[in-house]
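Just dropping this structure here.
Every protein chain of the complex appears in place save one, which is left out.
Presenting chain A:
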């Protein structure tokens, strides 16, 4: 029986052993398969970018920009789809590179890793690599030690790829020279401007034309419907002003909330920490405690030696060398037991042993600043305000219903509600439909209500509308002006001016274009030319950018060359390019070098972008377009 097994015992054993082995290698990929039910920002090959990561990257980019732009920073810059795309693309590229690096087995040897990590100042204490510091950094960034190592390795590997693909771009010297010449090319240009005002005398606008414009463009002269209302407002803010707060209440509030009026206190302390390892045995703990007690005794005998003893004994690397000095700190910075003691000591006093998760501390209070609690008199205004607000909130809740009901039940006047609630009826200015007005008429709900048919025709109170948090308004139309068209007489002059300008613009354009044709055909044109001026590409900035660009875009194989532009102010500009100046041998080598470096950078960036684009064929990229749209304004 089982001949094959018996005869091949050894073979079978080996097979069984080996069959177990591959499983040790599988399962590595499974960390990539996460919950797929939610919407990802993007999927790149087998990897996902979750929305949180995208948001985080957006925040980081915003911070970077803010740092760079300083006060000119406009947060709107990051809200355009383009800016958001740029950030997401960055993450996508990273994922592409990660997967490609993995497929190509790119890696960094352990030896090289330690060499690099040891050289990072952030992992060093006193210029030497510190394992403890490394763990601290890892923890602060939310990684395990191995996690941070893997992260660094990944980063290094991507840099290897970047160096090989993009860092190896170059621009050959002769081409660079040629490019520098192009960059420094100058063109000699004169300009001639035709303004619309040159034609003022020949332009005659007839009354018929004005009338016709008025008739054809009625919309332009429309005046919207307008209403005037009287209104009643019940708001927490106005109620608050009317609230009376008894002296007794203020005193009570002050006494029960004293800590609130004591905030902002900071204390300066030194400490000596005798560390207890996590998971230490009770014996080990006891040993540390004994040592701490001995130290405490020494200190009590000679408090002046605190700094010296801290330097010699403390296990806190951050403060040890400063004699245990922690500087000023407020509440909420230190672990609880430490804080309690530090904030209960008197100046100069030395604490007993304080036990925290770190071990045993001995604390000496050095100084106290800020936070001298306010007296009742100083806090009175603040407290009264707060109490008034609270009372008003309660009162508002009580009155809101009465308000709503009364304006509804007695809908042909606001007076009953005003009387009942002790409010005043106010009258609004004329409110044009569809135009912004100050509060409370900035509320769309209220405006819809006052322009509703029922409100205008029957002059009924609108229902109570919440125009702002804890603010109710009811309004009643008292006057209405229906929509109209501005009378002809009042706009006649404006129309004449406008038509005149339009005609001038048209004549300027005509003269400009016909002159251009003549000039290009080699004929004369009656124009006034400015003296010639040298223009370079570097001047393509600001409002002149479009024109400078056009001047360099113009074919200059036949000189003089001409080009024309209609201008925003109604005029027409003609440029004459009379010479193209190539700086032949006069190129400054340093300048050439700088221009070359710039070109090299562009080429290198494009090399890398092309490489990444090609990777997209191997690792399909799916972008969640919804996340790229500009965030909605509230």
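The rule is short, and it goes like this: a residue touches a chain if its C-beta (ideal position, glycine included) is under 8 Å from a C-beta of that chain, and two chains touch if they have at least 3 such contacts; residues count from 1.
As a working rule, contacts and distances are computed from a predicted model.
Trainee: So one subunit is absent here. Using its UniProt record, which name fits best from "Ancillary SecYEG translocon subunit", "Electron transfer flavoprotein subunit beta", "Carboxyltransferase domain-containing protein" or "Thiosulfate oxidation carrier protein SoxY"?
Mentor: Choosing among "Ancillary SecYEG translocon subunit", "Electron transfer flavoprotein subunit beta", "Carboxyltransferase domain-containing protein" or "Thiosulfate oxidation carrier protein SoxY", the correct UniProt name is "Ancillary SecYEG translocon subunit".
Trainee: Which listed residue, A:118, A:132, A:150 or A:175, touches the chain dropped from view?
Mentor: Touching the chain that is not displayed is residue A:175.
Trainee: Could you tell which one of A:79, A:185 or A:293 touches the chain left off the display?
Mentor: For the chain that is not drawn, the touching residue is A:185.
Trainee: Against the chain that's been left off, what residues of chain A make contact? List them.
Mentor: Counting over the whole complex, chain A touches the hidden chain at residues 1-5, 8, 11-12, 15, 18-19, 21-22, 25, 81-82, 85-86, 89, 104-109, 111-112, 160-161, 163-165, 167-175, 178-179, 182-183, 185, 537, 552-557, 599, 602-603, 605-607, 609-611, 613-615, 628.
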